[in-house]
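A single protein chain has been omitted from the complex, and every remaining protein chain is retained in its original position.
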Amino acid sequence: MAEVRVGVLGGSGFTGGELLRLLALHPRVEVVFATSREYAGRPIHSAHPHLRGFYEGLRYSRIESVDLGSVDVLFNALPHGAGINYTSEAYDRGVTIVDLSADYRLKDASLYESVYGFKHPRPDLLEKAVYALPEIHGEELRGARLAAAPGCNATAAILAAAPLAASGLIDLDMGIVVDVKAGSSEGGSKPSKSNHHSLREGSARPYSPWGHRHAWEARQELSRLAGKPVKLSLVPHAVSMVRGAFASVHGWLVDGKGFNDVARAYASFYSGKRFVRVKPLAPGIPGDPPDVKNVIGSEFAEIGYSVEVEVGRVSGFAAIDNLVRGAAGQGVQAMNLMLGWPEGEGLMIPPLRP
Amino acid sequence: MAEVRVGVLGGSGFTGGELLRLLALHPRVEVVFATSREYAGRPIHSAHPHLRGFYEGLRYSRIESVDLGSVDVLFNALPHGAGINYTSEAYDRGVTIVDLSADYRLKDASLYESVYGFKHPRPDLLEKAVYALPEIHGEELRGARLAAAPGCNATAAILAAAPLAASGLIDLDMGIVVDVKAGSSEGGSKPSKSNHHSLREGSARPYSPWGHRHAWEARQELSRLAGKPVKLSLVPHAVSMVRGAFASVHGWLVDGKGFNDVARAYASFYSGKRFVRVKPLAPGIPGDPPDVKNVIGSEFAEIGYSVEVEVGRVSGFAAIDNLVRGAAGQGVQAMNLMLGWPEGEGLMIPPLRP
Amino acid sequence: MAEVRVGVLGGSGFTGGELLRLLALHPRVEVVFATSREYAGRPIHSAHPHLRGFYEGLRYSRIESVDLGSVDVLFNALPHGAGINYTSEAYDRGVTIVDLSADYRLKDASLYESVYGFKHPRPDLLEKAVYALPEIHGEELRGARLAAAPGCNATAAILAAAPLAASGLIDLDMGIVVDVKAGSSEGGSKPSKSNHHSLREGSARPYSPWGHRHAWEARQELSRLAGKPVKLSLVPHAVSMVRGAFASVHGWLVDGKGFNDVARAYASFYSGKRFVRVKPLAPGIPGDPPDVKNVIGSEFAEIGYSVEVEVGRVSGFAAIDNLVRGAAGQGVQAMNLMLGWPEGEGLMIPPLRP
Partner (left out) sequence: MAEVRVGVLGGSGFTGGELLRLLALHPRVEVVFATSREYAGRPIHSAHPHLRGFYEGLRYSRIESVDLGSVDVLFNALPHGAGINYTSEAYDRGVTIVDLSADYRLKDASLYESVYGFKHPRPDLLEKAVYALPEIHGEELRGARLAAAPGCNATAAILAAAPLAASGLIDLDMGIVVDVKAGSSEGGSKPSKSNHHSLREGSARPYSPWGHRHAWEARQELSRLAGKPVKLSLVPHAVSMVRGAFASVHGWLVDGKGFNDVARAYASFYSGKRFVRVKPLAPGIPGDPPDVKNVIGSEFAEIGYSVEVEVGRVSGFAAIDNLVRGAAGQGVQAMNLMLGWPEGEGLMIPPLRP
């Protein structure tokens, strides 16, 4: 018997589908509604043919027709801004909220206008929301009622850079550059010229190279860890894969520091974190590098680091599945923590490879 | 009637095959030999089934059995070090050399031991060799007899960064990070675990993240352009495509400089360069970004640039076909210039898209 | 100086782009107009970024505003039915027509209603049109003024099956099944759920499995070759590649016939055909099979055949590039033949591999 009742806003896109896939494996929840404008009244497998045989009794609802108070936990998988009135109302009614959009990620309410183009209606909730990156805010999530799951590129960027920012090994005056390689599922399920198979397969190109929204989340979190403002830049690139976000965070070591210092920082920062795999990268150290191929379909993140001794460059790397660790899975992990369940409940699924 | 006789050392790998493809389209040359240990005695299409119908009279030779003096131009498509005795001998006998390996790229002979693991037998030739990036050394190539075609990652890095290095717009003390995304053909035709289709398709991962050989070429050339040593770091990544190298060069603007300065630098640097397409990237400027998809099979390079105003980050981008602009095609362009032919002879082939 | 002036109807889609790519390499033609509703008034590279640097003086025209009589040759790359009034008018005005749509492929006018959903306005032209598969109708094309370039799936099917149909080696009463594997570019450039990269990459699925339009062309041509009606079925499948159509034609040998008979039939049928590569497939015969990978970007077709002795099954295989041999390239080859030029003029381009 499921312990909690769950509702999903925006259940027909890629993130919503991934959330439904993961919740089908979760032993303690029951999905009681999922909304979709396009698929309202139709079964879940009409949008997600791979889920045929799961959720067979459930049909998509219009968002206007669901009773927000009927659930214990509400996930929001709508685009930023589209669900904010529903999540804030549900919050006020006592529902636990896991928001997968950007609606509650930034602490500085004024940024919403410049970065996301809307004036935030509930700055009070920004203070209450926990930025749901479990390796950093795991403790705060316990008992919280509003989780803002990080963006996919931001998740990868922060995971790769956090030990560097927190340890003082990196020269923050030299700036940090985050170079992200992202799969086509990041752009969502709506067909467009940029995700046409013939034009995307075999492609490599930057997008939003003048500044990506997720940079603001990464600055917020890494500055907090560093204890001072971090000059961070983030450039995402569309590459040929379907799933995956790979962040390469490039910076420069402070004088006198080297690979061993970096190694200690990563080992220490991620000690005991079950969903993080730390991989040192240096000549002579055996083992394969972080690779999105190793984490597909799972909550695991592979983290690596390397130093180019000749010039003092240090890089942190993170490979994640953008739809799991970068969205739905991180939301489920947040729910587990918020409800006091084991962190990995329903998430100990080995990645799919090859 | 062909004007010059051409020989190819290492004709059965990916670079050799691409060279043969391009030379088949060149109106002024005749390939009189191509060497291969594995395919000796067999026709060209035994190694390159796509070339069936071309070179039908030609069979691979063992390198020991060819007469180096029988050709006007000798291309070397062997791995570094493997052909150096042959190319140096041929050079001494008066043959024009286009070397696609690293054997003559670095001006500092001492680097060969640390970077490539062999003591360079002919430092005298390093002085004579021209680093064959035509947009930079085009004039020197005219009449030269020894061209060292740049490495694929270095080509992309230098093309992306040259206007920044040459213009003084970038703060060199802040360092330059080159983040490269490379296709599987970069690794050559020999099967290995890292290029197994099941393990490479859908993958994104760094390689040689502690320092890549091509960084040395890029430092050499960009320092020359900048007039002082450039602190440059280069991190290549294996991504899911077959062809293509995409370099993202990240740096920081000197105070008071902005997008318009950068735009002028790129426009000026590449003015009149027929194989370069310059693409400004800023909100409100229409047009698609540089993409390897737009240059496949061709000598064209797409160059873009962008500025993240909030933090002062500037990026230069370059998309090339690693086998053409990053290897065989750049070699043919060098040959054209060395022999006094039109630069684009045999190379004005539109890219293949989609 | 170009010998003939060419116009292109429908120049902004994949087929139109491929035609423009090939015509840029053709030494005897000049493109004087290309039409596009979406891109009217804009340069060619606005639709085809890979063609930047080619056709720089040309901008797309609205179809209503072009003077059909201003060209010697008119190519039609519009969807079926959309260009028929223009091509028929131009034909009447003396222009040579190369139609890449289905508008003139079927000899039986009545089929247009059931198969393509429109009543053919000019049955008289169906008699005049030559079905432009050069290996079969090459002689008829010489001097003709209206060429109907075959469909991509039909081209592959007919090339694979023709020697079997013509030789009497196959038991026609047992039926012929054509199983096609097609790349995503077959579906055109318009974004849709079925060509979304995330949903197409890694996919394999049938489409129109109850009967595909191209089956009618294949029946028409193979029945003509066999001298009696051919019971042919055709099932296309969407697979994960971008370019390419691979047809596997499966039938059953008449009693007493075997591999050697089949080998003779293929060798004889394609003797002297420069754009066809014939590949026997049997244990002990060295060489690689027909592969779309070997013909990308080119007019070449790779044809193979095999016999499963235990049961008497015979298969013919054909690998083509759907946009070249299956569309634009075959149109150019038809033009060459119609104008009395060498068949391969502008088309002797080696395929791109890898």
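Which chain is which? They are A, B and C, in the order written, and residues in each are numbered from 1.
Note that in this section contacts are C-beta pairs under 8 Å (C-beta built on N, C-alpha and C of every residue); 3 or more make two chains touch, one makes a residue touch a chain.
Source: prediction; values computed, not measured.
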Chain not shown: contacting residue from C:P121, C:G175 or C:G344: C:G175
Selected residue (touches chain absent from view) among A:G94, A:G272 or A:P350: A:P350
Sole residue of C:W252, C:F269, C:F300 or C:W341 that reaches the chain not shown, by the stated touch rule: C:W252
Among C:H26, C:H80, C:R243 or C:R277, the residue in touch with the chain that has been omitted: C:R243
Touching residues on subunit C - with respect to the absent chain: 174-175, 177, 179, 181, 183, 196, 198-199, 201-207, 209-211, 215, 231-233, 235, 237, 239-244, 246, 248, 250, 252, 281-283, 288-293, 296, 304, 306-311, 313, 315, 317, 319, 353-354
Residue numbers in subunit B that touch the chain omitted from display: 14, 183-185, 189, 191-193, 195-202, 242
Interface with the unshown chain - residue positions in subunit A: 14, 17, 21, 24-25, 48-54, 185, 189, 202, 242-243, 274, 277, 288, 291, 293-298, 300, 349-354
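FYI, only the chains that are shown with their structure count from here on.
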Angle of the C-alpha superposing rotation, subunit B to subunit C, to the nearest 5 degrees: 180
Subunit A and subunit C, separation of their C-alpha mean positions in angstrom: 46
Shared interface positions of subunit C, touching two or more other chains: 14, 185, 189, 202, 242
